[in-house]
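Apart from one protein chain that is not included, each protein chain of the complex appears where it belongs.
For clarity, chains are labelled A, B and C in written order, and residue numbers in each chain start from 1.
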Amino acid sequence: MINNIGTELKRGVLTENPIFVLALGLCPSLGVSTSVSNGLGMGLASTFVLIGSNIIISLLKKVIPEQVRIPAYIIVIASFVTIVQMVMQAYLPALYTSLGIFIPLIVVNCIILGRAEAFASKNNVINSAIDGLVMGLGFTVALVVLSTIREILGANKLLGLEFIPGFKPMTIFILAPGGFFTIAFVVGLINFFKMKKEQK
Amino acid sequence: MTTERTLDLHISSSPHIRDSRSVPHIMRDVVLALIPAMIAGFIFFGIRSLMLIASAVIAAVVTEYVISEKLLKRSNAIGDWSAVITGILVAMNMPVAAPIWMAALGSAFAIAVAKWTFGGLGNNFINPALAGRAFLMASFPAQMTGTIFSQSGLFGKVPSPLCGMDAVVTSASATAWGGADALSGATPLAALPNLISSGANIQDTLLPLFWGNVGGCIGETSAIAILIGAIFLLGRRVIGFTIPVIYVATVFILALFFSGVEGASPLSSDAATVALFHILSGGLLFGAVFMATDMVTSPITIKGQAIFALGCGVLTFVIRKFGGYPEGVSYSILLMNLVTPLIDRYVSPRVYGTGKK
Amino acid sequence: METFMSLLQISIGAIFIQNFILSRFLGLCPFMGVSKKLSTATGMGIAVIFVMTVASMFTWAINHFILEAYNVLYLQTIVFILVIASLVQMVEMILHKYSPVLYESLGVYLPLITTNCAILGVAMINTGINPYSGSPFTFVESVVNGTMSGVGFLLALILMAGIREKIELADIPKPLEGLPIAFITAGLMAVAFLGFSGMQLR
Partner (left out) sequence: MKTTIQLTATLTVIATVAGLSIGATYLRTSDIINQQKTQQLNSALESLFPDGVEISQDSLIRSDNSVLPFWTAKQPNKGEGNLVGFAFESGGRGYSSTIRYLAAISADNKIIGMTVLSQEETPGLGTRVMETVSKATFWNGLFAKREKTEPWFQSQFRNISVLNPIGISKKAEWHTLSKDQKAELLSKNEVTAITGATITTKAITDAITTESKTVSEINEFLASKKGGLQ
């Protein structure tokens, strides 16, 4: 039962962060985190799909028979993704182009099916919606953190504008290896602080 | 190339120990072996080459010290000279005109990311110095290859010293090659057809390549200096013959057979010249002697080493001929580093770790 | 000959240059999950090659003869994922019935593959433009692209598994244990694979 939205937010963003803690949805988090605008766009699009699919699946939880629940969930999720895809193409064409195939791939983002299976199929509509929101925000925050680091180090830019005049960016950070290094050290840092806290 | 500590518990990846000398001794030999190449770098590229090396070495040692002593509180690592070698190798794999800070950044990355995230010497799976160079290559492609500059050495200016052989131009034959601009092909051999069609004698380029005074990275300029170091290391049995000989021979043979498009028909004397050019140019000798032979990241058995060296040779030639980067040596060694664990797994006739006495 | 060369170029691109894991970031979850042991990595890799090839055939045909022909390309995402899910199911049943040995070795990986973004990824890539020719992928090209992308996946997976077995006993700093060191390993592998970038047959 969800009572406090603050605790829930903390859960989604920090203690159960989908990317940094649960290691779900790694492909888009590395694939699109080359710039903050991409990261933010991807995060919000996924959040929308997550809220939508959580709501619908929670509504339908009594109707969908156990045996076909996974295909049913996939249909629901894929429909939301398609809707996001079309809306984005219509109103944010630049973002749509730069996110490329990672938009349709939201369908196979494990966070979404995971939340449907683990939460929405067992809880009521409002709680499922809140769960989708906080998990989506956690995903978005993680993406923004990763993409901020990568855009600054790799292009010396933030939101497409020069960040520190004169700083020589290390292109590797917007290439594939830099994505791996960035997420490795962010997770390492999180682990480090966790361990320090546990020692106390 | 491992600490005694890791030898005890880390069986599968430990190197073959040929005698009872300790790690610091072996490492010191490697540093000594690098001295001729460093001198050659100084002679041909001037004092700046030594500044780059110094900057890289200091950064490597400081990084090693901070991580091992301060962050991880492990005290036995710093004395083994391996950080010094990594620093030297990173700098020697850079063009002399690269900014001084870049050498420091590259070797700091090599030590911190490629080596210490895995727990230090003996645990890394990839050659740290090459990882550092590849990091710089991907981050600052302009400074690591493209820009044309002149640098005064003791024997006058070296034209267009593009690291990793974006274009090799010897002082003597610069005009014959049509100047630096005409040569900005993707590989050294891309420049060769021009050379052949212009009627210049390719053989004239071989001697400068052998002695030095050609463009390129600091460490790779003089073949003779590298060979002196190689003979020393082989004599001290720090490295074996297998890797360097097979590596170089593979590239030579491939060039002999597949150099047709460069204007020379296979197996002709022209092809032999082109093949020699392949060996003497770029970082092949330097890589084969100092980097492919790294005990931690190359296979344990002789048979495994032969496969490793063959792979390096093939990849080097393929990248030089078809690749987007000008030079294939560092990437081919890095790629074969990835394969080393598999080679060790499947080619292991002897008991792990004991090596041959 | 020309066709062969273009297929070879597609293969080199799919395996080395645009490696699904090390360059495109597709299929990372199974990559991190099953790369701890060489045997499981090999099994998973082969299963992925198999499914990718079959999925490339079906999705290309469906895209070309149904979605494009009836101008309903906007249904692509939902149709593809359903096709892939049922294909995986079908492959599982066929293997179970006709090749119990293969089923024994690949069966456990098949359910994991439905949500592997590499499969949907390759189906989506096949609907686009072949970067080496500048025109849309043909059927043969898309199947080759699918198979070879799977081979690239397998290659990255077994290299990773070999390295992970090697560093298993390494004295890795505590905060970096587990996922972070796997990412750093993958990052260093990606650095080495940069050596293939821009490779072109000429």
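The rule is short, and it goes like this: a residue touches a chain if its C-beta (ideal position, glycine included) is under 8 Å from a C-beta of that chain, and two chains touch if they have at least 3 such contacts.
All of these numbers come straight from a predicted model, not from anything done at the bench.
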| item | value |
| --- | --- |
| Partner chains on view for the chain not depicted | A, B, C |
| Hidden-chain contact residue, picked from the options A:Leu40, A:Ala78 or A:Ala142 | A:Ala78 |
| Contacting the left-out chain in the complete assembly, out of A:Ile5, A:Met86 or A:Ile126 | A:Met86 |
| Touch criterion as defined above, residue of C:Met5, C:Ile66, C:Met90 or C:Ile129 at the omitted chain | C:Ile129 |
| Missing-partner contacts on chain C, residue numbers | 17-18, 74-75, 78, 129, 131-134, 197-198 |
| Chain A residues touching the omitted chain (full complex) | 34, 60, 63-65, 67-68, 71-72, 75-76, 78-79, 82-83, 86-87, 89-91, 93, 97, 100, 154-155, 157-159, 161-163, 165, 169, 171, 174-175 |
| Contact footprint on chain B, counting only the chain that is left out | 141-142, 145-148, 181, 184, 186, 324 |
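Simple rule for what comes next: only the chains that are shown with their structure count from here on.
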| item | value |
| --- | --- |
| Category of the chain touch graph - line, ring, star, complete, other | complete |
| Longest centre-to-centre distance from chain A, chain (CA-based) | B |
| Distance between the centres, which are taken as Cα means, of chain C and chain B, whole angstrom | 33 |
| Centre-to-centre distance between chain B and chain A (centres being mean Cα positions), rounded to whole Å | 42 |
| Of all residues in chain A, the ones touching two or more other chains | 172, 175, 177, 181, 184 |
| Numbers and ranges of chain B residues touching at least 2 other chains | 113, 117, 135, 138 |
| Residues of chain A touching chain C in the complex | 23-24, 26-28, 30-31, 70-71, 74-75, 78-79, 81-82, 85-86, 101, 104-105, 107-110, 113, 172, 175-181, 183-185, 187-189, 191-192, 195 |
| Chain B residues touching chain C - in the complex, by the definition given at the top | 6, 9-13, 71-72, 113-114, 116-120, 123, 125-126, 131, 134-135, 137-138, 315, 318-319, 322-325, 328, 330-332, 334-335, 337-339, 341-342, 344-345 |
| Partner chain A, residues of chain B touching it in the complex | 113, 117, 135, 138-141 |
